[in-house]
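Since the structure comes first, as C-alpha coordinates, the remarks are kept for the end.
All protein chains but one are shown in place.
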Amino acid sequence: MSIEVKDLSYVYSPGTPYAAAALNGVSITVNEGDFLGIIGKTGSGKSTFIQHLNALIKLQSGSIKVYDVDLTQKKPDLKKLRGTVGMVMQYPEYQLFDETVEKDVGYGPKNLGLSEEEIKCRVKEAVELVGLNYKEVADRSPFELSGGQKRRVAIAGVIAMRPRVLILDEPTAGLDPRGKKDIMSLVKRLKETSSPTIIIISHDMDAVAENCDKVALFSEGKIQAVGSPREVFYDANALALAEMDVPSVVKIARELQKKGVSLQGKPVTREELVEAIRRWRDE
Amino acid sequence: MNNVVFGQYYPTGSVVHRLDARIKLLAVIFYIITVFFIRDYVMYAAMFVFIIGLTLVAKIPLKVLLRTVRTIVFLVLVTSIINLFFTTGEVLWVHWKFIKIYKEGVEHAIKLALRLILLMLFPSLLTLTTTPMELTDALESLMKPLKLIKVPVHAIALIMSIALRMIPILMEETNKIMLAQKARGADFDTGGALKKAKAMVPVLVPLFVGAFRRADELALAMDARCYSSVAKRTKYKVMRLTAKDFVAGFICFAVFSLVFLNKYLWPFDQMVLALFK
Partner (left out) sequence: MAIKFEKVTYEYPAEDNAVVAVKNVDLEIEDGSFVCICGENGSGKSTLAKLMNGLLQPTSGVVTVDGKTTATEEEEELFAIRQKVGMVFQNPDNQMIASIIEDEIAFGPENLGVPREEIGERIEYALSAVGMTEYRHNTPYKLSGGQKQRIAIAAVLAMRPEVLVLDESTAMLDPKGRAEVLKVAHELNDQGITIVLITHFMEEATQADRVVVMSEGRVVMDGTPEEIFRDRASIEKYDLELPITDAIAADLLQAGLPLEDKIYSEKTLAEAICRLK
(Lines give C-alpha, C1' and ligand atoms only; values in the text may rest on other atoms or scores of the structure.)
Protein backbone atom coordinates (compact mmCIF):
# COMPACT_ATOMS: atom_id res chain seq x y z
CA MET A 1 0.00 0.00 0.00
CA SER A 2 1.52 3.34 -0.96
CA ILE A 3 -1.20 5.89 -0.25
CA GLU A 4 -4.10 5.69 2.10
CA VAL A 5 -6.62 8.52 2.31
CA LYS A 6 -9.50 8.37 4.78
CA ASP A 7 -12.47 10.67 5.01
CA LEU A 8 -10.66 13.69 3.62
CA SER A 9 -12.62 16.95 3.58
CA TYR A 10 -11.48 20.44 2.69
CA VAL A 11 -13.05 23.90 2.64
CA TYR A 12 -11.44 26.91 0.93
CA SER A 13 -11.40 30.16 2.97
CA PRO A 14 -13.33 28.64 5.89
CA GLY A 15 -15.25 31.06 8.07
CA THR A 16 -15.50 33.80 5.43
CA PRO A 17 -18.32 34.72 3.07
CA TYR A 18 -16.21 33.13 0.32
CA ALA A 19 -16.05 29.68 1.97
CA ALA A 20 -16.36 26.87 -0.58
CA ALA A 21 -16.26 23.13 0.05
CA ALA A 22 -13.83 21.41 -2.32
CA LEU A 23 -13.64 17.90 -0.84
CA ASN A 24 -16.25 16.11 1.14
CA GLY A 25 -15.33 12.77 2.71
CA VAL A 26 -12.90 11.29 0.19
CA SER A 27 -11.44 7.85 0.96
CA ILE A 28 -9.20 5.89 -1.39
CA THR A 29 -6.30 3.46 -1.26
CA VAL A 30 -3.59 3.49 -3.91
CA ASN A 31 -1.33 0.45 -4.09
CA GLU A 32 2.22 0.35 -5.32
CA GLY A 33 2.13 -0.43 -9.02
CA ASP A 34 -1.27 1.19 -9.64
CA PHE A 35 -1.85 3.35 -12.71
CA LEU A 36 -4.69 5.44 -11.33
CA GLY A 37 -6.71 7.75 -13.56
CA ILE A 38 -8.60 10.56 -11.85
CA ILE A 39 -11.54 11.85 -13.85
CA GLY A 40 -14.27 14.38 -13.21
CA LYS A 41 -15.54 17.75 -14.36
CA THR A 42 -13.55 20.93 -13.84
CA GLY A 43 -14.15 21.96 -10.23
CA SER A 44 -15.02 18.47 -8.99
CA GLY A 45 -12.14 18.49 -6.49
CA LYS A 46 -9.52 16.55 -8.46
CA SER A 47 -6.77 19.14 -8.17
CA THR A 48 -7.44 19.84 -4.50
CA PHE A 49 -7.22 16.12 -3.87
CA ILE A 50 -3.85 15.56 -5.53
CA GLN A 51 -2.38 18.67 -3.89
CA HIS A 52 -3.17 17.04 -0.55
CA LEU A 53 -1.04 14.03 -1.46
CA ASN A 54 2.02 16.25 -1.56
CA ALA A 55 1.02 18.32 1.49
CA LEU A 56 0.73 21.40 -0.69
CA ILE A 57 -2.53 21.99 1.12
CA LYS A 58 -2.82 21.80 4.86
CA LEU A 59 -4.92 18.92 6.08
CA GLN A 60 -8.20 20.13 7.61
CA SER A 61 -10.02 16.90 8.38
CA GLY A 62 -9.50 13.23 7.64
CA SER A 63 -6.22 11.37 7.35
CA ILE A 64 -3.56 10.80 4.70
CA LYS A 65 -0.73 8.33 4.88
CA VAL A 66 1.88 8.18 2.13
CA TYR A 67 4.19 5.19 2.73
CA ASP A 68 5.36 5.89 6.28
CA VAL A 69 4.69 9.63 6.30
CA ASP A 70 1.56 10.34 8.32
CA LEU A 71 0.14 13.76 7.44
CA THR A 72 -2.06 13.87 10.53
CA GLN A 73 1.05 14.22 12.68
CA LYS A 74 1.98 17.65 13.91
CA LYS A 75 5.23 17.91 11.96
CA PRO A 76 5.26 15.38 9.14
CA ASP A 77 8.55 14.87 7.32
CA LEU A 78 7.79 17.02 4.27
CA LYS A 79 11.21 16.60 2.70
CA LYS A 80 10.76 12.86 2.74
CA LEU A 81 7.21 13.18 1.43
CA ARG A 82 8.26 15.37 -1.49
CA GLY A 83 11.05 12.97 -2.34
CA THR A 84 8.49 10.16 -2.39
CA VAL A 85 5.64 11.85 -4.25
CA GLY A 86 6.52 13.74 -7.42
CA MET A 87 4.05 16.21 -8.80
CA VAL A 88 3.87 17.40 -12.40
CA MET A 89 1.40 20.29 -12.50
CA GLN A 90 -0.61 21.50 -15.50
CA TYR A 91 1.53 23.20 -18.14
CA PRO A 92 4.68 22.46 -16.08
CA GLU A 93 6.89 24.22 -18.64
CA TYR A 94 5.67 27.54 -17.24
CA GLN A 95 7.55 26.80 -14.01
CA LEU A 96 11.01 26.55 -15.54
CA PHE A 97 13.30 29.25 -14.17
CA ASP A 98 17.01 28.52 -14.16
CA GLU A 99 19.77 29.49 -16.61
CA THR A 100 20.48 25.97 -17.82
CA VAL A 101 18.56 22.74 -18.14
CA GLU A 102 21.16 21.13 -15.86
CA LYS A 103 20.49 23.61 -13.04
CA ASP A 104 16.73 23.61 -13.48
CA VAL A 105 16.43 19.84 -13.34
CA GLY A 106 18.81 19.82 -10.37
CA TYR A 107 16.65 22.21 -8.34
CA GLY A 108 14.52 19.48 -6.76
CA PRO A 109 17.42 17.16 -5.82
CA LYS A 110 19.28 20.17 -4.40
CA ASN A 111 16.32 21.00 -2.19
CA LEU A 112 16.43 17.41 -0.96
CA GLY A 113 19.95 18.17 0.29
CA LEU A 114 21.80 15.69 -1.91
CA SER A 115 25.52 15.88 -2.73
CA GLU A 116 26.80 17.56 -5.90
CA GLU A 117 27.80 14.23 -7.41
CA GLU A 118 24.48 12.63 -6.63
CA ILE A 119 22.62 15.63 -8.11
CA LYS A 120 24.65 15.48 -11.31
CA CYS A 121 24.07 11.78 -11.66
CA ARG A 122 20.32 12.12 -11.10
CA VAL A 123 19.99 15.05 -13.51
CA LYS A 124 21.69 13.11 -16.26
CA GLU A 125 19.53 10.09 -15.62
CA ALA A 126 16.29 12.11 -15.55
CA VAL A 127 17.07 14.10 -18.70
CA GLU A 128 17.77 10.89 -20.57
CA LEU A 129 14.70 9.17 -19.14
CA VAL A 130 12.43 11.82 -20.64
CA GLY A 131 14.03 11.21 -24.01
CA LEU A 132 16.34 14.20 -24.37
CA ASN A 133 20.02 14.10 -25.24
CA TYR A 134 21.83 15.14 -22.05
CA LYS A 135 24.95 16.36 -23.82
CA GLU A 136 22.96 18.52 -26.20
CA VAL A 137 20.60 20.18 -23.75
CA ALA A 138 22.40 20.27 -20.39
CA ASP A 139 24.03 23.67 -20.86
CA ARG A 140 21.24 25.26 -22.87
CA SER A 141 18.69 27.65 -21.45
CA PRO A 142 15.37 25.88 -20.93
CA PHE A 143 13.65 28.93 -22.42
CA GLU A 144 15.11 28.40 -25.89
CA LEU A 145 13.81 24.84 -26.27
CA SER A 146 10.67 23.92 -28.20
CA GLY A 147 7.34 23.59 -26.39
CA GLY A 148 7.44 19.79 -26.23
CA GLN A 149 11.07 19.78 -25.04
CA LYS A 150 10.29 22.32 -22.32
CA ARG A 151 7.57 20.07 -20.98
CA ARG A 152 10.00 17.15 -20.94
CA VAL A 153 12.57 19.18 -19.04
CA ALA A 154 9.89 20.14 -16.50
CA ILE A 155 8.96 16.48 -16.06
CA ALA A 156 12.67 15.58 -15.73
CA GLY A 157 12.86 18.12 -12.88
CA VAL A 158 10.34 16.02 -10.97
CA ILE A 159 11.78 12.63 -12.01
CA ALA A 160 15.20 13.70 -10.74
CA MET A 161 13.78 13.53 -7.22
CA ARG A 162 13.19 9.80 -7.89
CA PRO A 163 9.62 9.75 -6.64
CA ARG A 164 8.03 6.37 -6.08
CA VAL A 165 4.65 7.93 -6.78
CA LEU A 166 4.38 10.22 -9.79
CA ILE A 167 1.32 12.48 -10.04
CA LEU A 168 0.58 14.23 -13.33
CA ASP A 169 -2.17 16.83 -13.77
CA GLU A 170 -3.27 16.75 -17.43
CA PRO A 171 0.21 16.12 -18.79
CA THR A 172 -0.90 16.21 -22.44
CA ALA A 173 -2.93 19.46 -22.29
CA GLY A 174 -2.31 21.75 -25.26
CA LEU A 175 -0.05 19.34 -27.16
CA ASP A 176 -0.43 18.18 -30.76
CA PRO A 177 -1.30 14.51 -31.46
CA ARG A 178 2.35 13.52 -31.76
CA GLY A 179 3.24 15.30 -28.50
CA LYS A 180 0.34 13.60 -26.72
CA LYS A 181 1.43 10.17 -27.87
CA ASP A 182 5.03 10.85 -26.85
CA ILE A 183 4.11 12.06 -23.37
CA MET A 184 1.80 9.09 -22.75
CA SER A 185 4.48 6.60 -23.78
CA LEU A 186 6.95 8.52 -21.61
CA VAL A 187 4.61 8.13 -18.62
CA LYS A 188 4.34 4.40 -19.28
CA ARG A 189 8.11 4.14 -19.55
CA LEU A 190 8.55 6.00 -16.26
CA LYS A 191 6.19 3.56 -14.60
CA GLU A 192 8.37 0.68 -15.75
CA THR A 193 11.69 2.28 -14.83
CA SER A 194 11.51 4.85 -12.05
CA SER A 195 8.09 5.49 -10.52
CA PRO A 196 6.05 2.32 -10.05
CA THR A 197 2.91 4.16 -9.00
CA ILE A 198 1.31 6.67 -11.38
CA ILE A 199 -1.64 8.96 -10.68
CA ILE A 200 -2.89 10.96 -13.63
CA ILE A 201 -5.64 13.55 -13.99
CA SER A 202 -7.10 13.54 -17.47
CA HIS A 203 -10.06 14.81 -19.44
CA ASP A 204 -9.30 12.38 -22.24
CA MET A 205 -11.47 9.37 -21.47
CA ASP A 206 -10.06 7.37 -24.37
CA ALA A 207 -6.54 7.77 -22.99
CA VAL A 208 -7.69 6.83 -19.47
CA ALA A 209 -9.41 3.70 -20.80
CA GLU A 210 -6.33 2.68 -22.78
CA ASN A 211 -3.71 3.30 -20.10
CA CYS A 212 -5.06 3.15 -16.55
CA ASP A 213 -5.78 0.06 -14.52
CA LYS A 214 -7.78 1.91 -11.90
CA VAL A 215 -10.13 4.87 -12.23
CA ALA A 216 -11.54 7.25 -9.60
CA LEU A 217 -14.52 9.35 -10.66
CA PHE A 218 -14.80 12.67 -8.80
CA SER A 219 -17.95 14.71 -8.55
CA GLU A 220 -18.72 17.61 -6.23
CA GLY A 221 -15.84 16.84 -3.92
CA LYS A 222 -16.67 13.16 -3.56
CA ILE A 223 -15.46 9.98 -5.19
CA GLN A 224 -18.55 8.85 -7.04
CA ALA A 225 -17.07 5.56 -8.25
CA VAL A 226 -13.72 3.82 -8.04
CA GLY A 227 -12.51 0.58 -9.60
CA SER A 228 -11.17 -0.85 -12.82
CA PRO A 229 -11.91 1.17 -15.99
CA ARG A 230 -14.44 -1.53 -16.83
CA GLU A 231 -16.31 -1.09 -13.56
CA VAL A 232 -16.31 2.70 -13.66
CA PHE A 233 -17.04 3.26 -17.35
CA TYR A 234 -19.96 0.84 -17.24
CA ASP A 235 -21.39 2.44 -14.10
CA ALA A 236 -23.91 4.50 -16.04
CA ASN A 237 -25.54 5.97 -12.91
CA ALA A 238 -22.35 7.31 -11.39
CA LEU A 239 -21.21 8.74 -14.73
CA ALA A 240 -24.54 10.46 -15.30
CA LEU A 241 -24.42 11.92 -11.78
CA ALA A 242 -20.94 13.27 -12.41
CA GLU A 243 -22.01 14.51 -15.87
CA MET A 244 -19.07 12.70 -17.41
CA ASP A 245 -18.56 11.41 -20.90
CA VAL A 246 -17.36 7.85 -21.56
CA PRO A 247 -14.61 6.58 -23.88
CA SER A 248 -15.62 6.20 -27.53
CA VAL A 249 -15.38 2.43 -27.21
CA VAL A 250 -17.99 2.47 -24.46
CA LYS A 251 -20.17 4.87 -26.48
CA ILE A 252 -20.11 2.43 -29.38
CA ALA A 253 -20.92 -0.47 -27.05
CA ARG A 254 -23.85 1.57 -25.70
CA GLU A 255 -25.10 2.30 -29.22
CA LEU A 256 -24.86 -1.39 -30.05
CA GLN A 257 -26.72 -2.27 -26.87
CA LYS A 258 -29.53 0.05 -27.98
CA LYS A 259 -29.77 -1.90 -31.20
CA GLY A 260 -30.00 -5.19 -29.33
CA VAL A 261 -26.37 -6.22 -29.74
CA SER A 262 -24.79 -6.98 -26.39
CA LEU A 263 -21.07 -7.52 -26.49
CA GLN A 264 -19.34 -9.93 -24.12
CA GLY A 265 -16.93 -8.74 -21.46
CA LYS A 266 -17.70 -4.99 -21.37
CA PRO A 267 -14.91 -3.69 -23.64
CA VAL A 268 -13.17 -0.39 -22.75
CA THR A 269 -10.08 -0.45 -24.98
CA ARG A 270 -9.97 -0.55 -28.76
CA GLU A 271 -8.40 -3.97 -28.71
CA GLU A 272 -11.10 -5.36 -26.44
CA LEU A 273 -13.81 -3.87 -28.65
CA VAL A 274 -12.46 -5.44 -31.83
CA GLU A 275 -12.15 -8.76 -30.02
CA ALA A 276 -15.71 -8.55 -28.64
CA ILE A 277 -17.16 -7.67 -32.04
CA ARG A 278 -15.33 -10.57 -33.64
CA ARG A 279 -16.64 -12.95 -31.05
CA TRP A 280 -20.18 -11.64 -31.40
CA ARG A 281 -19.97 -12.04 -35.15
CA ASP A 282 -18.65 -15.60 -34.92
CA GLU A 283 -21.39 -16.64 -32.54
CA MET B 1 -7.06 35.52 -1.30
CA ASN B 2 -10.43 36.56 -2.67
CA ASN B 3 -10.38 39.63 -0.47
CA VAL B 4 -7.23 40.85 -2.11
CA VAL B 5 -8.39 39.91 -5.57
CA PHE B 6 -11.49 42.05 -5.43
CA GLY B 7 -9.86 44.93 -3.63
CA GLN B 8 -11.77 46.02 -0.62
CA TYR B 9 -15.05 46.34 -2.44
CA TYR B 10 -17.89 45.44 -0.07
CA PRO B 11 -21.09 45.11 -2.07
CA THR B 12 -24.33 46.02 -0.28
CA GLY B 13 -26.10 47.89 -3.08
CA SER B 14 -26.65 50.95 -0.87
CA VAL B 15 -27.22 54.47 -2.16
CA VAL B 16 -23.57 55.28 -1.42
CA HIS B 17 -22.51 52.41 -3.67
CA ARG B 18 -24.72 53.70 -6.46
CA LEU B 19 -23.38 57.25 -6.38
CA ASP B 20 -21.39 58.44 -9.37
CA ALA B 21 -17.79 57.44 -8.76
CA ARG B 22 -16.58 60.86 -9.92
CA ILE B 23 -18.51 62.59 -7.14
CA LYS B 24 -17.08 60.16 -4.61
CA LEU B 25 -13.57 60.63 -5.92
CA LEU B 26 -13.85 64.43 -5.84
CA ALA B 27 -15.29 64.25 -2.33
CA VAL B 28 -12.28 62.22 -1.19
CA ILE B 29 -9.85 64.71 -2.72
CA PHE B 30 -11.53 67.68 -1.02
CA TYR B 31 -11.88 65.69 2.18
CA ILE B 32 -8.14 65.09 2.34
CA ILE B 33 -7.50 68.80 2.01
CA THR B 34 -10.17 69.57 4.57
CA VAL B 35 -8.72 67.25 7.21
CA PHE B 36 -5.60 69.42 7.40
CA PHE B 37 -7.70 72.42 8.33
CA ILE B 38 -9.51 70.85 11.26
CA ARG B 39 -8.93 73.07 14.25
CA ASP B 40 -10.10 71.41 17.36
CA TYR B 41 -11.46 68.30 19.02
CA VAL B 42 -15.07 69.18 18.42
CA MET B 43 -14.50 69.28 14.68
CA TYR B 44 -12.57 66.01 14.84
CA ALA B 45 -15.55 64.50 16.61
CA ALA B 46 -17.89 65.99 14.00
CA MET B 47 -15.83 64.40 11.24
CA PHE B 48 -15.96 61.01 12.90
CA VAL B 49 -19.71 61.32 13.29
CA PHE B 50 -20.00 62.23 9.62
CA ILE B 51 -18.01 59.17 8.57
CA ILE B 52 -19.87 56.82 10.88
CA GLY B 53 -23.13 58.20 9.51
CA LEU B 54 -21.98 57.57 5.95
CA THR B 55 -20.88 54.06 6.86
CA LEU B 56 -24.32 53.31 8.26
CA VAL B 57 -26.00 54.67 5.13
CA ALA B 58 -23.63 52.50 3.04
CA LYS B 59 -24.77 49.49 5.11
CA ILE B 60 -21.17 48.56 5.80
CA PRO B 61 -20.46 47.06 9.24
CA LEU B 62 -18.35 49.50 11.29
CA LYS B 63 -16.05 46.58 12.07
CA VAL B 64 -15.17 46.27 8.38
CA LEU B 65 -14.36 49.97 8.12
CA LEU B 66 -12.26 49.96 11.29
CA ARG B 67 -10.33 46.95 10.02
CA THR B 68 -8.81 49.20 7.34
CA VAL B 69 -7.20 51.28 10.10
CA ARG B 70 -5.28 48.23 11.29
CA THR B 71 -2.82 48.60 8.45
CA ILE B 72 -1.67 52.01 9.71
CA VAL B 73 -1.68 51.33 13.46
CA PHE B 74 2.09 51.07 13.47
CA LEU B 75 2.51 54.33 11.57
CA VAL B 76 0.11 56.12 13.91
CA LEU B 77 1.92 54.85 17.01
CA VAL B 78 5.38 55.75 15.77
CA THR B 79 4.52 59.25 14.63
CA SER B 80 2.52 59.96 17.78
CA ILE B 81 5.32 58.81 20.04
CA ILE B 82 7.89 60.88 18.16
CA ASN B 83 5.69 63.92 18.50
CA LEU B 84 5.02 63.21 22.14
CA PHE B 85 8.73 63.28 23.04
CA PHE B 86 10.11 65.82 20.65
CA THR B 87 7.58 68.60 20.70
CA THR B 88 8.60 71.37 23.03
CA GLY B 89 6.20 73.89 24.50
CA GLU B 90 5.47 76.00 27.54
CA VAL B 91 3.63 73.73 29.92
CA LEU B 92 5.88 70.93 31.15
CA TRP B 93 3.84 67.90 32.31
CA VAL B 94 6.44 65.20 32.82
CA HIS B 95 10.10 65.58 33.59
CA TRP B 96 12.01 62.42 34.33
CA LYS B 97 15.76 62.29 33.74
CA PHE B 98 16.23 63.39 30.12
CA ILE B 99 12.58 62.85 29.13
CA LYS B 100 10.43 65.94 28.92
CA ILE B 101 6.82 65.81 27.89
CA TYR B 102 4.95 69.02 27.33
CA LYS B 103 1.21 69.60 27.19
CA GLU B 104 1.63 70.75 23.61
CA GLY B 105 3.39 67.50 22.76
CA VAL B 106 0.47 65.45 24.07
CA GLU B 107 -2.03 67.51 22.12
CA HIS B 108 0.08 67.34 19.02
CA ALA B 109 0.37 63.57 19.28
CA ILE B 110 -3.35 63.08 19.77
CA LYS B 111 -4.26 65.38 16.91
CA LEU B 112 -1.82 63.74 14.59
CA ALA B 113 -3.17 60.29 15.41
CA LEU B 114 -6.74 61.47 14.85
CA ARG B 115 -5.76 63.10 11.59
CA LEU B 116 -4.04 59.97 10.28
CA ILE B 117 -6.98 57.79 11.20
CA LEU B 118 -9.39 60.22 9.55
CA LEU B 119 -7.19 60.28 6.46
CA MET B 120 -7.43 56.50 6.28
CA LEU B 121 -11.14 56.14 6.95
CA PHE B 122 -12.81 58.19 4.24
CA PRO B 123 -10.76 56.91 1.28
CA SER B 124 -11.37 53.39 2.63
CA LEU B 125 -15.05 54.11 2.49
CA LEU B 126 -14.54 55.02 -1.16
CA THR B 127 -12.85 51.74 -2.04
CA LEU B 128 -15.36 49.77 0.05
CA THR B 129 -18.27 51.22 -1.92
CA THR B 130 -16.74 51.61 -5.39
CA THR B 131 -15.34 48.92 -7.68
CA PRO B 132 -11.86 49.47 -9.10
CA MET B 133 -13.45 49.56 -12.56
CA GLU B 134 -15.73 52.43 -11.59
CA LEU B 135 -12.76 54.26 -10.13
CA THR B 136 -10.82 53.82 -13.36
CA ASP B 137 -13.71 55.20 -15.39
CA ALA B 138 -14.08 58.08 -12.96
CA LEU B 139 -10.41 58.94 -13.19
CA GLU B 140 -10.54 58.88 -16.97
CA SER B 141 -13.54 61.13 -16.97
CA LEU B 142 -12.04 63.60 -14.47
CA MET B 143 -8.75 63.69 -16.37
CA LYS B 144 -10.46 64.55 -19.64
CA PRO B 145 -9.42 68.24 -19.58
CA LEU B 146 -5.80 67.06 -19.58
CA LYS B 147 -6.34 65.88 -23.17
CA LEU B 148 -6.01 69.53 -24.14
CA ILE B 149 -2.39 69.47 -23.06
CA LYS B 150 -1.80 66.21 -24.95
CA VAL B 151 -1.92 63.83 -21.98
CA PRO B 152 -2.88 60.38 -23.37
CA VAL B 153 -5.81 60.05 -20.98
CA HIS B 154 -7.39 57.08 -22.70
CA ALA B 155 -4.14 55.16 -22.82
CA ILE B 156 -3.60 55.75 -19.10
CA ALA B 157 -7.11 54.55 -18.34
CA LEU B 158 -6.62 51.48 -20.54
CA ILE B 159 -3.40 50.63 -18.75
CA MET B 160 -5.18 50.82 -15.40
CA SER B 161 -8.03 48.72 -16.71
CA ILE B 162 -5.66 46.02 -18.00
CA ALA B 163 -3.75 46.09 -14.73
CA LEU B 164 -7.00 45.52 -12.83
CA ARG B 165 -7.86 42.65 -15.13
CA MET B 166 -4.41 41.04 -14.82
CA ILE B 167 -3.91 41.34 -11.06
CA PRO B 168 -6.13 38.38 -10.11
CA ILE B 169 -4.68 36.30 -12.95
CA LEU B 170 -1.10 36.97 -11.90
CA MET B 171 -1.94 36.29 -8.25
CA GLU B 172 -3.39 32.94 -9.22
CA GLU B 173 -0.31 32.22 -11.30
CA THR B 174 2.01 33.12 -8.42
CA ASN B 175 0.13 30.71 -6.24
CA LYS B 176 0.37 27.94 -8.84
CA ILE B 177 4.10 28.41 -9.35
CA MET B 178 4.73 28.47 -5.60
CA LEU B 179 2.88 25.17 -5.22
CA ALA B 180 4.84 23.64 -8.08
CA GLN B 181 8.19 24.68 -6.60
CA LYS B 182 7.08 23.55 -3.14
CA ALA B 183 6.38 20.16 -4.68
CA ARG B 184 10.01 20.21 -5.80
CA GLY B 185 11.09 20.73 -2.23
CA ALA B 186 11.30 24.54 -2.15
CA ASP B 187 11.08 26.10 1.29
CA PHE B 188 9.65 29.61 1.40
CA ASP B 189 9.01 29.82 5.12
CA THR B 190 12.24 29.24 7.02
CA GLY B 191 15.56 31.04 7.14
CA GLY B 192 16.53 34.68 7.28
CA ALA B 193 15.46 37.49 4.97
CA LEU B 194 18.23 36.78 2.48
CA LYS B 195 17.44 33.07 2.27
CA LYS B 196 13.75 33.81 1.88
CA ALA B 197 14.42 36.34 -0.89
CA LYS B 198 16.64 33.81 -2.65
CA ALA B 199 13.95 31.15 -2.36
CA MET B 200 11.60 33.43 -4.31
CA VAL B 201 13.78 33.45 -7.45
CA PRO B 202 12.26 30.22 -8.81
CA VAL B 203 8.85 31.86 -8.40
CA LEU B 204 9.63 35.32 -9.73
CA VAL B 205 11.49 34.26 -12.88
CA PRO B 206 8.62 32.17 -14.30
CA LEU B 207 6.18 34.85 -13.19
CA PHE B 208 8.00 37.56 -15.15
CA VAL B 209 8.53 35.33 -18.17
CA GLY B 210 4.82 34.54 -18.06
CA ALA B 211 3.83 38.18 -17.69
CA PHE B 212 5.83 39.13 -20.79
CA ARG B 213 4.29 36.26 -22.74
CA ARG B 214 0.84 37.43 -21.70
CA ALA B 215 1.66 41.01 -22.65
CA ASP B 216 2.75 39.87 -26.09
CA GLU B 217 -0.42 37.90 -26.69
CA LEU B 218 -2.60 40.69 -25.33
CA ALA B 219 -1.00 43.21 -27.67
CA LEU B 220 -1.69 40.91 -30.59
CA ALA B 221 -5.31 40.45 -29.53
CA MET B 222 -5.73 44.22 -29.24
CA ASP B 223 -4.24 44.73 -32.69
CA ALA B 224 -6.63 42.13 -34.08
CA ARG B 225 -9.48 44.17 -32.64
CA CYS B 226 -8.29 47.38 -34.28
CA TYR B 227 -6.94 49.20 -31.24
CA SER B 228 -5.13 52.38 -32.09
CA SER B 229 -3.96 55.08 -29.74
CA VAL B 230 -4.41 57.75 -32.38
CA ALA B 231 -7.63 56.91 -34.24
CA LYS B 232 -10.85 58.46 -33.10
CA ARG B 233 -12.74 56.04 -30.90
CA THR B 234 -16.18 56.22 -29.43
CA LYS B 235 -16.99 55.46 -25.82
CA TYR B 236 -19.83 53.16 -24.92
CA LYS B 237 -20.08 53.90 -21.22
CA VAL B 238 -21.08 57.46 -20.48
CA MET B 239 -21.33 58.52 -16.88
CA ARG B 240 -24.34 60.67 -16.09
CA LEU B 241 -24.86 62.63 -12.90
CA THR B 242 -28.29 62.22 -11.32
CA ALA B 243 -30.12 64.14 -8.61
CA LYS B 244 -28.76 61.92 -5.83
CA ASP B 245 -25.19 62.68 -6.96
CA PHE B 246 -25.81 66.41 -6.67
CA VAL B 247 -27.40 65.97 -3.24
CA ALA B 248 -24.47 63.86 -2.04
CA GLY B 249 -22.03 66.38 -3.44
CA PHE B 250 -23.82 69.19 -1.69
CA ILE B 251 -23.84 67.39 1.67
CA CYS B 252 -20.11 66.76 1.51
CA PHE B 253 -19.49 70.34 0.47
CA ALA B 254 -21.55 71.59 3.40
CA VAL B 255 -19.73 69.41 5.92
CA PHE B 256 -16.31 70.34 4.60
CA SER B 257 -17.28 74.03 4.60
CA LEU B 258 -18.00 73.81 8.32
CA VAL B 259 -14.36 72.98 8.93
CA PHE B 260 -13.16 76.06 7.11
CA LEU B 261 -15.82 78.31 8.65
CA ASN B 262 -14.85 77.02 12.03
CA LYS B 263 -11.22 77.73 11.45
CA TYR B 264 -11.46 81.17 9.90
CA LEU B 265 -14.80 82.77 10.88
CA TRP B 266 -16.71 81.32 13.80
CA PRO B 267 -14.77 79.23 16.27
CA PHE B 268 -17.94 77.49 17.38
CA ASP B 269 -16.08 74.60 18.90
CA GLN B 270 -14.92 77.12 21.52
CA MET B 271 -18.52 78.10 22.12
CA VAL B 272 -19.55 74.48 22.60
CA LEU B 273 -16.69 73.91 25.02
CA ALA B 274 -17.58 77.13 26.84
CA LEU B 275 -21.08 75.81 27.42
CA PHE B 276 -19.68 72.84 29.31
CA LYS B 277 -17.52 75.06 31.46
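Couple of notes before you dig in:
Order as written gives the chain letters A and B; numbering starts at 1 within each chain.
Operating definition for what follows: contacts are C-beta pairs under 8 Å (C-beta built on N, C-alpha and C of every residue); 3 or more make two chains touch, one makes a residue touch a chain.
Worth saying up front: this structure is predicted, and the values here are computed from it rather than measured.
Remark: the omitted chain is touched by one listed residue; of B:F37, B:W93, B:F208 or B:Y227 this is B:Y227. Across A:L78, A:L175 or A:L241, the residue that sits in touch with the chain not pictured is A:L175.
When the missing chain is restored to the complex, the residue among B:I72, B:L164 or B:V272 that touches it is B:L164. As for the chain not pictured, it touches chain A at residues 41-42, 146-148, 173-179, 181, 203, 206, 245, 248-249, 251-252, 255-256, 258-259, 261, 270-271, 273-274, 277-278, 280-281. Although one chain is not drawn, its touching partners on chain B can still be listed: residues 5, 132-133, 158, 161-162, 164-165, 168-169, 213-214, 217-218, 220-228, 230-238.
The definition used in the following text is that only the chains that are shown with their structure count from here on.
Taking the mean of the C-alpha atoms as each chain's centre, chain A and chain B sit 45 Å apart.
Residues of chain A touching chain B in their complex: 13, 16, 18, 51, 54, 56, 79, 82-83, 86-87, 89, 92, 94-98, 107-108, 111-112, 143, 157-158, 161. Those residues of chain B whose C-beta lies close enough to touch chain A in the complex are 1-3, 173, 176-177, 179-187, 201-203, 205-206, 209-210.
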